[in-house]
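Left out: one protein chain. Kept in place: all the others.
In order of appearance the chains are A and B, and numbering begins at 1 in each one.
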Amino acid sequence: MTTRQKTIYCLAGLAGVILVVNLYRILLVLPDELRQGAIYRILYFHVPAAFTAWSLFLTSLVASVGYLATKRLRWDGIAAAAVEVGFVFCTVNLVTGMIWARNQWGIWWTWDARLTSMFVCWLLYASYLVLRTAVDDAGQRATISAVLAIFSFADVPIVYGSIYWWRTQHPQPVLTTGKLAAEMWPPLLMNFGAFLLIAVALMLVRLDQEETSLEIQGLRRLAHAL
Amino acid sequence: MTGVLAVVRKDLLSELRGKEGINASVSFALVILLIFSFAFEPTDTDVRKLSGGLLWIAFAFAGALLLNRSFAREIPNDCLDALVSSPIRGWELFLGKALASFLLLLGVELLCLPVYGIFYNVRWAKVFWPLMLVLVLGTWGLTVLGVSFSALTVNLRLRELMLPLLLYPALSPALMSAMILTTALLGGEAIFGATAGINTAWLRMLTGFDIIFTALSVALIEYVLVL
Partner (left out) sequence: MLSATGVWKYHGQFPALLNVSIEAQPGSCLALLGRNGAGKTTLLRILAGLSSASEGQVRVFGEEPRSPRARRRIGYLGHGIGIYDELTARENLIHFGRLYRVGDPAATADRWLERVGLGRVPDARAREFSRGMRQRLAIARAFLHEPEMLLMDEPFTSLDDRAIALLQSVIREAVAQNRCVVLSTHQLREALELASDVALLDRGKLMFAGPRTAAMVADPGSVYAAFE
């Protein structure tokens, strides 16, 4: 087993333990919320998923700048892995949000500021992933995706700003925000931690695959050249 | 600047000579306006509230046809190689291409505007100058992203499919601002000055979007051209 594989198993194992402990606390120890009832618990997955997605998108920005500066394909692998995993967490955030909305508002989707902006983010990074599949040459793919990742990340704050202004002009379903009770913070943060560990483990798996596929591609071209 | 002007001249000359892109773009914009009239009653006063949105959806979709050609025009005979190996700098090439597409797109929009006014009973002439400001800012945003993504996708198999996919999500803040401002103008609101309210913020948003993405494109284009 390589060091990287060991790291992957350790991270995943640690994340698993934290999640089980957290699940126990969230499901069996913490009381139901006053107005929402049991469904509020989805918050413990919904919110950390969003944080994790943003952290990964930020990672992809850094790695993309790293690639353009050094032209080392490893940076491209990190950027790609970060976006892929971030995209999954973005999806988790959207789906958990929709389940909550169905239960609380009676509708699956509403064009509320936060939902819409997360959805635009999801689309931005979906197009990044589609673009990657359309380029054959590894160096070309890395450069093009790095530039697109920078564009996308620059867009995220503008998207959030604009959609916030747009929707605050209109009546919208009121989110029962309020202040989080003190005992809700620890499981929320611990879930965030666990999600981050899972994200890093998944990224390492993807990085492994990416490097193997590059190696295979290189060997195939070498074989054709012989 | 010599390089920028040379590219603008060349692009305008070759596009105006063939006119394939412009014709396709104008016809497509008109088809979209027609299809909208199926979706709802066009003369209804409620449609006024949608007017800016309709117009910009037509411009954005029709624009992609023109913007796709910006770099794709350089593909036959490997003209892109001849261009990139010439002493023009990356940013000059980008600005030249962007200016040419911008002028073409603005031309298409100005052709569509009167037609739209007639079909949808919208009076745009009395707010022409403020509307022009919104058109210029919105079209520049559309052009900058479109030309950058056209450069990104120029060597790809699925070029025509990729551009719209990349363009519209990234463009959403600019498109939203342009739609809201246009609707406000056509509804008789001011977009700047004391009575403008939140519209000033949208105008600033649109301007900011243009500045940020122009700067990013100018800074990154060289990486895309030399692989």
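Quick note on the criterion: a residue touches a chain if its C-beta (ideal position, glycine included) is under 8 Å from a C-beta of that chain, and two chains touch if they have at least 3 such contacts.
What you see is a predicted model; the values in this text were computed from it and never measured.
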- Of A:V130, A:A154, A:M184 or A:L214, the one touching the omitted chain in the full complex: A:L214
- Item | Touching residue (missing chain; options A:L14, A:V88, A:A101 or A:A138) | A:A138
- Item | Residue, one of B:L30, B:I57, B:V84 or B:M132, that touches the chain absent here | B:V84
- Note on the structure: chain A positions in touch with the non-displayed chain are 71, 73, 137-139, 214-215, 217-219, 221-222, 225
- Item | Touch list for chain B against the chain that is not drawn | 2-3, 5-6, 9-10, 13-14, 17-18, 76-79, 81-89, 222, 226-227
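Operating definition for what follows: only the chains that are shown with their structure count from here on.
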- Residues of chain B that touch chain A when the two form their complex: 145, 148, 152-153, 155-158, 162, 165-166, 169-170, 172-173, 176-177, 180, 198, 201-202, 205, 208-209, 212-213, 216, 220, 223-224, 227
- Item | chain B contact footprint on chain A (complex, rising order) | 68, 120, 123-124, 127, 130-131, 134-135, 137, 139-140, 143-144, 146-148, 150-152, 154-155, 158-159, 161-163, 165-166, 169
